[in-house]
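Down below is the structure, laid out as structure tokens.
Up next is chain A:
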Amino acid sequence: MDIAFYITAAVTLISTVMVITRHNPVHALLYLVISLLSLAMIFFLLGAAFAALLEIIIYAGAIMVLFIFVIMLLNLGEETAAQEKKWLKASVWTGPAIMAGILLFEFYYLISSSDAVLYNEPNIGPRPVALSLFREYLIGVELAAMLLMAAVVGAAHIGRHKKVVLHRFLKEKEMS
Partner candidate 1 sequence: MILVWLIGIFMGGGTAALILGQWNKSIPRWVALATALAGFLLVAIFWTNQYQMINTHPSSVWLVDFKRDWISSFGISFHLSIDGLSLLLLVLTCFLGILAVLCSWKEITERTGFYYFNLLWILAGVSGVFMAMDLFLFYFFWEVMLIPMYFLIGIWGSENRVYAAYKFFIFTQASGLLMFLAILGLYFIHGQNTGMYTFNYFELMETVIPSETGLWLMLGFMVAFAVKLPVFPFHTWLPDAHSEAPTAGSLILAGLLLKTGAYGMLRFVIPLFPAAAEQMALPAMILGVAGIVYGAVLAYSQTDLKRLVAFTSVSHMGFVLMGIFSFNELAFQGVVMQLVTHAISTGALFIMAGMIKERLHTRDMNQMGGLWSRMPKMGAVGLLFAMASLGLPGLGNFIAEFLILLGAFKASVWITTVAALGLVFSAAYSLRIVQKIFWGPQDGYGHIRDFSLREILVMTTLTLSIIGLGLYPQPVIDTAAPAINKLVLLLETDKTQVGKVTKPDTQQYLVKKYQESYVRK
Partner candidate 2 sequence: MSENDFFALAPLLLLSGSAVLIMLLIVAKLSHRIIQISSLFLFFISFLSLFYIQKILPYNVGTLLVVDGFGVFIVGLVIFSGLVVNILSYIYFEEKEEGPREYYVLLFLCTLGASVLALSQHFVSLFLGLEILTVGLYALIAYLRGRNHSIEAGIKYLVLAAFSSAFLLFGMALIYLETGTMVFLQMIPESTKSLSPLFYAGLGMMLVGVGFKLAVVPFHMWTADVYQGAPAPVTAFIATASKGGVLAVLFRFFIAIDGFKFSSVMFVLACIAAASMIFGNLLALRQRNLKRILAYSSVAHMGYLLVAFVPGSLMSLQAVCFYLFAYFATTLAAFGVVILMSGKNDDAEDIDEYRALFWRHPGQACMLSFAMLSLAGIPLTAGFTGKFYILATAVQSGYWPLAVILALSSVIGLFYYLRVITAMFAGNSNSVPEVKEKHVFFFRAGMLALSVLAAMIIWLGIYPEDVISFIRLIAF
């Protein structure tokens, strides 16, 4: 079991590193999907099967598709990859990486200085989750609806493709 966990964890980490270092957005996206899938595996190992499923269906399945959709829409391909290649130089990332390292060290220090607990009763299936979701957290669910409504209204408004007033002669036709 432990072996499975460590392997999955390694896959997750490696694919995540790939995400932030790939030049081609589509490649990065695919690595992210891998990362998400392996994370789902870890959820599963932790006994959170429902979360693992949602991770795959919603995260990898829905949200990532949105990204793909935008990337395709904007036709970000080779050109972007070349650009990214130019931008992603050592001088750009060393500083931030050191900072991140420091932060990681601090995390490590703070997390490891608390007493570690082993998982003994890990299995929490969909049922308790669903129950608490619609009992205890009913208001939360309602609020999440409001959250999504805000997102929908907002995205609809902003995404609506009306054009920029570049110049009145160059005014593009309104699309939607």
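Candidates were picked such that all candidates are chains of the complex that A comes from, given by their letters.
Note that in this section a residue touches a chain if its C-beta (ideal position, glycine included) is under 8 Å from a C-beta of that chain, and two chains touch if they have at least 3 such contacts; residues count from 1.
Every value quoted in this text rests on a predicted model; they were computed, and no experiment measured them.
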item	value
Candidate from 1 or 2 that touches chain A, complex-wide	2
Contacting residues of chain A [partner candidate 2, same complex]	106-107, 109-111, 113-114, 136-140, 142-144, 146-147, 149-151, 153-158, 160, 162-165
